[in-house]
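Here it is, the structure, as structure tokens.
All protein chains of the complex are present and in place, except for one that has been dropped.
The block that comes next holds subunit A.
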Amino acid sequence: MSSHEHLDRALPDTSADPRAEVSLTVNGHAVTREVSTRMLLSDFLRHGLRLTGTHVGCEHGVCGACTVMIDGRSARSCLTLAVQADGADVRTIESEANDDGSLSALQQAFQECHGLQCGYCTPGMIMNIRSHFDSGEPLDLSDAGIRELISGNLCRCTGYANIVKAVRRAAELAGRA
């Protein structure tokens, strides 16, 4: 096409993808939206709801950057369709701070222990750890236990040692140690 040919027509705004309505709870808020049926939950949260704290690192379910909590359990939002979350209770990093906006114990521990550098993997890391903390199951706070706990999340900056420290410190702060 020549450089102006397509300027003569109106640019499309939406795809022809089939759409469906989803209703779910996100960070305690009831949300109902119409979405493309193939939209990933990660894209829905980030671009549909403007909750951009959830990051996308690989879109094939390996790196864990997109981890959120679905019905209390950690889940890859890049391997979940938005329509699959219909009726679900979803929690993202935006729900982690205390109600007054101050950092949660887990967030504080990450800062204290320098458990993050670029911060891209951090929300997924934290939501994964949060799901373990909230599960009520006993926490294995040995070095190997913590490493196992975070072994579903890749981090390319920190070398993990400070994240291991942060998990232990967070457990202390939360009275779980």
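Rule of thumb we're sticking to: a residue touches a chain if its C-beta (ideal position, glycine included) is under 8 Å from a C-beta of that chain, and two chains touch if they have at least 3 such contacts; residues count from 1.
Please note the rule applied: contacts and distances are computed from a predicted model.
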Considering only the chain that is not displayed, what protein name does its UniProt record carry among "Aerobic carbon-monoxide dehydrogenase large subunit", "Branched-chain amino acid ABC transporter permease", "Glutathione S-transferase N-terminal domain-containing protein" or "Heme chaperone HemW"? "Aerobic carbon-monoxide dehydrogenase large subunit"
Based on the whole complex, identify which of A:L24, A:M69, A:V90 or A:I126 touches the chain you can't see. A:I126
So which of A:R19, A:R33 or A:R147 would be touching the chain we can't see? A:R147
Had the left-out chain been drawn, it would touch subunit A at residues 1-3, 6-7, 11-17, 36, 38-39, 46, 50-60, 62-63, 65, 92-94, 96-97, 103, 107, 110-112, 114, 116-123, 126, 143, 146-148, 150-164
